[in-house]
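Take a look at the structure set out below.
Note that this complex is displayed minus one protein chain, with the remaining chains in position.
The chains carry the letters A and B, assigned in the order they are written, with residues numbered from 1 in each.
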Amino acid sequence: MTVPPEEVERIARLAHISLDPDSLQTLTREVGAILEYVAQLEHVEAADAEPFRPGPAKAPLRPDVVRPGGKPPLPAAPKFSDGLYLVPKVGRLDDTG
Amino acid sequence: MTWETVIGLEVHVQLATRSKLFCDCSTVFGDDPNANVCPVCLGLPGALPVTNREAVRLGVRAALALGFAVHRTSLFARKNYFYPDLPKGYQISQFDQPLASRGALEIESADRGDVSIGLTRLHLEEDAGKSLHDRFPDQTALDFNRSGIPLAEIVSDPDLRSPAEARAYLTTLKQILQYLDVSDCSMEEGRLRVDANLSVRSAGQEALGVKQEIKNMNSFATVERSLDYLRLSQIQTLEDGATVEPNTFSAATGTLRVMRTKEASHDYRYFPEPDLPPLEIGRDWLDEERNSLPELPRALCARLGEQYGVPSYDAGVLASTRALADYFEQLAGAGVDGRTAAHWVMGSVLQDANENKGVLRVAPTRLAALIHMVGNRQVSLQTAKRLFPELAVTDEAPETLAARLEVIQIDDEDQLSEWVRTVIETHPDELSRFREGESKLMDFFMGRVMKTSRGKADPKRVQQMLLDELGR
Partner (left out) sequence: MTTAYEAAQLAAARIEAAESSGLNATIAFDPEVLLRQGREVDARTTPSRLGVGGLPLAVKDNICTVEYDTTCGSRILENYRSPYEATAVSRLKAAGGMVACKSNLDEFAMGSSSEHSAFGRVRHPVDAERVPGGSSGGSAALVAAGAVDAALGSDTGGSVRQPAAFCGVVGLKPTYGRVSRYGLIAFGSSLDQIGVIAASVQQAAAVLEVISGRDERDSTCADVDPIDISLDRQDLDGIVVGLPAEYFPSDLDPVTRKACDRAVDAMRRAGAVTRDVSLPHARLAVPCYYVIAPAEASANLARYDGVRYGARVTGQEGGEGVDDLAAMYRATRGAGFGAEVRRRIVVGTHVLSSGYYEAYYTKAQIARGRITRDFTAVFDGGVDVLFTPTTPTTAFKAGELLGDPVAMYLGDVFVCAANLAGIPAISVPIGRANGLPIGGQLMAPVFAEQTLLNVAQVMERVVDGDHELR
């Protein structure tokens, strides 16, 4: 169940990670090996499947109270002006992978 | 060829909570940018979500009022995509186990009469921040005040058959949500957002046509107009023998512009949110909310008509908001008959409210007292209407106010007779002319008496007396 380099490249694009051609090749090989290894899960029977999540059985709910004392300290932003965070103009970011 | 239009609506409504869905930041609108943020809603490393009970409660109430089956167990899920106003790179939403499914909304369709629109689901999710594309050149500016604000997403089945029905759906939905105090549904302040999808098919065809979507509409009128335009455009395309492209349009500029071509392969890779255990709504809680729902608009409207004998159009106006309906009922409860109360509420009260940001300034008991003064002929209806806005700016009882302004009518018989006789005696010429047939001189005599009394004479009594005297 190996994935072709185009698929790895597509996923890297989807995850917004740049890759040079060498890295892409290595990554493709390694990801392929990993997916091949975990593919044994395929044989797990779906019948009688009960989901399991650790932790509390139900989400705690908090009262609708605004924190007193205003804004807590926050880290310095890479680019900031007039109280606003700035990024380069959103161009082709439509996530079509 | 007759065409059938198929429309579905997805509405996002901001729930009226004080704090955000997963953190205790304030939800107040209009504060300085990035004033209401914290590690959680900014997506700082190591921060975790904790769910707001009130947001869940409001979601449950909305779901119950809309006839949904509320799921006692539901799950939050991560909806994964990259956008600069989405701090975590995923939105905490709900996917395959939403808070509620299978609801219905009754609307009045101009074409089809009363019709029930199926509602697919209602779920909770957090809002993203706001992107400002025009503040700085070549840059997008981000304000995260809105990030993490609680939203309910309500999805309709594709049951609407015209743009007008879509508008009726929105109006009805908004009214119900306002009745519940779930949201003020202000589209201007972005607390209600609508995405619409539309397709056409030839009448009788079972299969649905290709769907197109419209986003960024800023009013119900725009929704109707945009859908109308799209409907005609699709019909034209099909009649020309071409195919409809599954485009998404933005109505932001006033005309429809293509935003995305083809349903972009948005693979959101949903999976259950591991930072939040299942959302459990206990039976007791559900019953408590169900039993404490207010009377909803339809039922209220019907009852007002029946109980107070007002025509259905009037009942509709009176029931337009819960506050107005309450006011009307209190007025009626203070001894004012239904029709009179309706007349006053639909008139003076509503007008005053519209001029004062929707505030009902005069307490119903005080208005009732004023109306009783009209009944007792202490003031004329006209005077009463003039006095009404004055009551909003004084604490005085209506009687005291009227007395102070010296508008209380005098209907003391002796006093009135004296004035009438005096006016007649001092105008012998007019008297003879009247007796000779100039009947319009009645107005003259009326005017003289009213002037003598400085407007305080009860005009009805004066008229009667003049008729008696002049008739002799």
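Here is the rule we go by: contacts are C-beta pairs under 8 Å (C-beta built on N, C-alpha and C of every residue); 3 or more make two chains touch, one makes a residue touch a chain.
Owing to the predicted nature of the structure, the values given are computational and were not obtained by experimental measurement.
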{"item": "Candidates B:Pro33, B:Gly59 or B:Pro87 - the one touching the absent chain", "value": "B:Pro87"}
{"item": "Where the missing chain touches subunit B, by residue", "value": "39, 42-51, 78, 80, 82, 84, 87-90, 140, 142, 144, 267, 269, 271, 274-277"}
{"item": "Contact set of subunit A toward the excluded chain (per top definition)", "value": "3, 7-8, 11-19, 23, 26-27, 30-31, 33-35, 37-42, 44-46, 49-56, 59-60, 62, 72-79, 85, 87-93"}
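Basically, only the chains that are shown with their structure count from here on.
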{"item": "Gap in Å, rounded to a whole number, between the CA centres of subunit B and subunit A", "value": "41"}
{"item": "In the complex with subunit A, residue positions of subunit B that touch it", "value": "17-19, 24-26, 32-39, 42, 44, 50-56, 76, 81-84, 131-133, 135-136, 138-144, 260, 264-267, 272, 274, 276-280"}
{"item": "Residues of subunit A touching subunit B in the complex", "value": "14, 16, 53, 55-67, 70-72, 74-75, 81-90, 93-97"}
